[in-house]
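With one protein chain withheld, the remaining protein chains of the complex are depicted in position.
What follows is chain A.
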């Protein structure tokens, strides 16, 4: 059969039911194969939309997202989603077309060095040199994308090779001598960690996106319950521990809660689980958690002690390690009363410094109020919430509670505006039984607005709520706080008319600006079938607080 038909067979063998993509000259053979393949192909409106939709699909389902693009501009258009997936450890396989082998290196029509351009932003990449290697490469790509620390893998296929006839034999196993992720943590280290926990008086569990990748929320919760430990999560870890909860401190970091950041600051033992000590967490590194010893559980050995030296490193899969850690900890029968003083301290911070904002006295909608209203309108968060990047993202992280994993989809490491809409589409396709809601900004939404066409054409009922402040709000905030309020190019004007735009795409559009009926109005909008765009006018100049200024220490939180 043709190599492209073999690709379809491999996709089916990998259990792929839907892919996202966009055709062009160099991948015409692949698109011909889609005609009879029996694989659902979602035609996005821009390859970046395809890449982010595949990410949303992967984040919501835990399966590998798949995106197809043609050579040259098609391939360069997926550079942002690939980088995004690399930063947030999202399992993706990207197939790019390439010019015919005889044209390689000649600046042929739509030739770009995709392999070279993407090398630093993928977990691994393949450039096909012989058509017979295609089936094996496809399976290797899926294996690499989904195992270990997940990430994007790219396969670049010259057009002529994709058309070649090959003798297709199903591939049963992959053999990658240089790639063997460690899964089981070292037993001695796990026992040592249990002992350290049993002797800690001010412990904190600091969980990140790795807990979600590992499907280890239950084990994390179990560990927290076994020792009555306080838990905080990174932006990427939200939902790994059910919120709200007595043991839940809220998110930590730059826009985290005071309780979480102060607890890190005073902790004597911090257990980092699938979290990578990003600078949005540590702030000023030299003053980060100065009293703490660190247990660091991560599947990627290079993360351990990269930014913060670990005292008890444990390399492996969080799910397996946590399950054993709980057992070891329980066996020590530690005295739970030792944490009484610590909990009193935490309670003090929680009651003194809850998340708060000055609500409006009239019908004006404060952005934080919008998030709370959306939470209510979704029956206390019964949805997958995607977001874009900016203030609205931070307020969502603060005021929306995530009861379980894979219910919060956003771009953290790269902070990619325009991620939201396609990701919400991908999530809706991955989990058709759960409402897919997008909370976006008026700036971010315009960066991949064209995907409304995809949502309409493929009948994806994504509900887009725009927190419309008429500003690139997060940048405006920084200009206000750190650049003497000299606003430079952050005012967006009141374009477009969102309701009309929604209607132009065949979606339902509605404008909301009255706080008093907001929850009900949102409910109505969310219940409207098909894609919906809700333009909610909010207070224009509101700042996201609390905040640790960049490079400052947790103790110096403001607002």
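Rule of thumb we're sticking to: a contact is a pair of C-beta atoms (placed from the backbone, for glycine too) under 8 Å apart; a residue touches a chain by one contact, two chains touch by 3 or more; residues count from 1.
The working rule: contacts and distances are computed from a predicted model.
Trainee: Any idea which of "NitT/TauT family transport system ATP-binding protein", "ABC transporter permease", "Phenol hydroxylase P1 protein" or "Acetolactate synthase small subunit" UniProt assigns to the chain that's been left out?
Mentor: UniProt lists the chain that is not shown as "Acetolactate synthase small subunit".
Trainee: Can you work out which residue in A:82, A:310 or A:409 touches the chain that's missing from view?
Mentor: A:310
Trainee: Which listed residue, A:66, A:93, A:157 or A:269, touches the chain dropped from view?
Mentor: A:269
Trainee: For the chain left out of this view, which of A:19, A:166 or A:200 touches it?
Mentor: Looking across A:19, A:166 or A:200, the contact with the absent chain belongs to A:200.
Trainee: Given the contact definition stated above, which residue among A:116, A:170, A:327 or A:506 touches the chain not shown here?
Mentor: Answer from the full complex: A:116 touches the omitted chain.
Trainee: Going by the touch rule given at the top, which residues of chain A touch the chain that is not shown?
Mentor: Interface residues of chain A facing the absent chain: 115-116, 119-120, 123-125, 127, 129, 144, 176-179, 188-189, 191-192, 194-196, 198-200, 268-269, 293-294, 300-302, 304-306, 309-312, 332.
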